[in-house]
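Let me give you the structure first, and then I'll get to my questions.
A single protein chain has been omitted from the complex, and every remaining protein chain is retained in its original position.
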Amino acid sequence: MSTPGTREATVPTAAALALGDDALILSHRLGEWAGSAPVLEEEVALANIALDLLGQARVLLSLAGDEDELAYLREERSFRNAQLVEQPNGDFAHTIARQLYFSTYQRLLYGQLATGDGPFAGLAAKAVKEIAYHQDHAEHWTLRLGDGTPESHERMQRACDALWRYTGELFQPVDGLDLDHAAMESAWLDSVTAVLDKATLTVPTGPRTGAWAAGAGRQGLHTESFGRMLAEMQHLHRSHPGATW
Amino acid sequence: MTSDGWPLWEVFVRSRRGLSHTHAGSLHAPDAEMALRNARDLYTRRSEGVSIWVVPSTEITASSPDEKDPFFEPSADKPYRHPTFYEIPEGVKHL
Partner (left out) sequence: MTAVTAGTTGTTGTPGVSDAAVAATQAAYEAVFDAAVAADERIEPRDWMPEAYRASLVRQIAQHAHSEIIGMQPEANWITRAPSLRRKAILIAKVQDEAGHGLYLYSAAETLGTSRDELLDKLHAGRQKYSSIFNYPTLTWADVGAIGWLVDGAAITNQVPLCRCSYGPYARAMVRVCKEESFHQRQGYEALLALSNGTEAQHAMAQDAVDRWWWPSLMMFGPPDDESTHTAQAMAWKIKRHTNDELRQRFVDIAVPQAEALGLTLPDPDLRWNEERGHYDFGPIDWTEFWDVLKGNGPCNDQRLSQRRQAHEDGAWVREAAAAYAEKHTGKHGEAQA
């Protein structure tokens, strides 16, 4: 049993930030849909997912420090989220492809974390149920868009292709997480392939990582739209230093 | 009644184990699977339920209000269907 004070020392901060930032940033992107979802029922669904993720982010960031300081006062280079989650919403197909790729990964990841006795086990055990629903939502929509109309098929294929190159990064080792990344990656490929097949979509064939040697999100290197997103997210908080809300 | 081809579904929610499903409202969904998910999101987002049924609205046959009297009045004169109809001697228990 850990005692108060030592627990914090055992939380791998880098890992808490990586997982926390993934959840924070994806939740932000989903929040951008509010008021513009394709149908009212989907407003409710997307908001549910955004709220689950935001809840996860708050727990994780609080393990690493003050949640608001971390969310609002870090510079772009200090964020450790994978590039996949910061990708703009695009059309609904892009949002669903992003959800499919990410929730499948996150479910495998949290599934592993939940079975261990590490610092994330408790959080992961709760979150994995939420994520199961996110994955279910993404799969159902992938089937409907992929096997719906010719237009939806084309849009969904384009989205799957476009986001494919951000999926390799998800399986890079994260400091402080002792996981079998190779096994996760092959399980992820199996799962995504099965869904895409069923949805009459073609599994993308392009590279799964970018060609840029400088690195990616886990190293603090992000894509162009991310800075703009952060500017919007942080602006108000930063305009009133020290204020409480 | 469709929303771009999405039919209307009636939603029934069991609020906790031991209770019946109760009509909660309706929603639009393209098919039964999505109707269930939409119902979960809409009608149980404050933990209001443990089980959900969805039924296409068109599949429900309702008694007509015009038939109100013949449908429901006969039962009113059958008080012997209710336990309070019977007189039991004082002191007899577990009846």
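Read from first to last, the chains carry the letters A and B; within each, the first residue is number 1.
The working rule: contacts are C-beta pairs under 8 Å (C-beta built on N, C-alpha and C of every residue); 3 or more make two chains touch, one makes a residue touch a chain.
This structure is a prediction, so every number in the text was calculated from the model and none was measured.
> Considering all chains of the complex, which shown ones does the missing chain contact?
Looking at the complete complex, the unshown chain comes into contact with A, B.
> Pick out which of A:Glu43, A:Glu76 or A:Asp136 touches the chain that's been left out of the picture.
A:Glu43
> Using the touch definition from the top, which of A:Ala16, A:Leu143, A:Leu196 or A:Ala216 touches the missing chain?
Only one of A:Ala16, A:Leu143, A:Leu196 or A:Ala216 touches the chain omitted from view, namely A:Leu143.
> May I ask you to list the residues on chain A that touch the chain which is not drawn?
24, 28, 31-32, 34-44, 47-48, 50-51, 54-55, 57-58, 61, 67-68, 71-72, 91-92, 143-145, 147-149, 151-152, 155, 232-233, 235-237, 240, 242-245
> Please identify, in ascending order, the residues of chain B that touch the omitted chain?
Touch set of chain B with respect to the missing chain: 1-6, 8, 10, 25-28, 30-34, 42, 45-46, 56-62, 64-66.
Simple rule for what comes next: only the chains that are shown with their structure count from here on.
> What's the distance between the Cα centroids of chain A and chain B, rounded to whole Å?
40
> Tell me, which parts of chain A touch chain B in their complex?
Touch residues, chain A against chain B: 39, 41, 44-45, 48, 136-137, 140, 144.
> Within the complex, which stretch of chain B touches chain A?
Spelled out, the residues of chain B in touch with chain A are 3, 6, 27-30, 33-34, 37-38, 41-42, 45.
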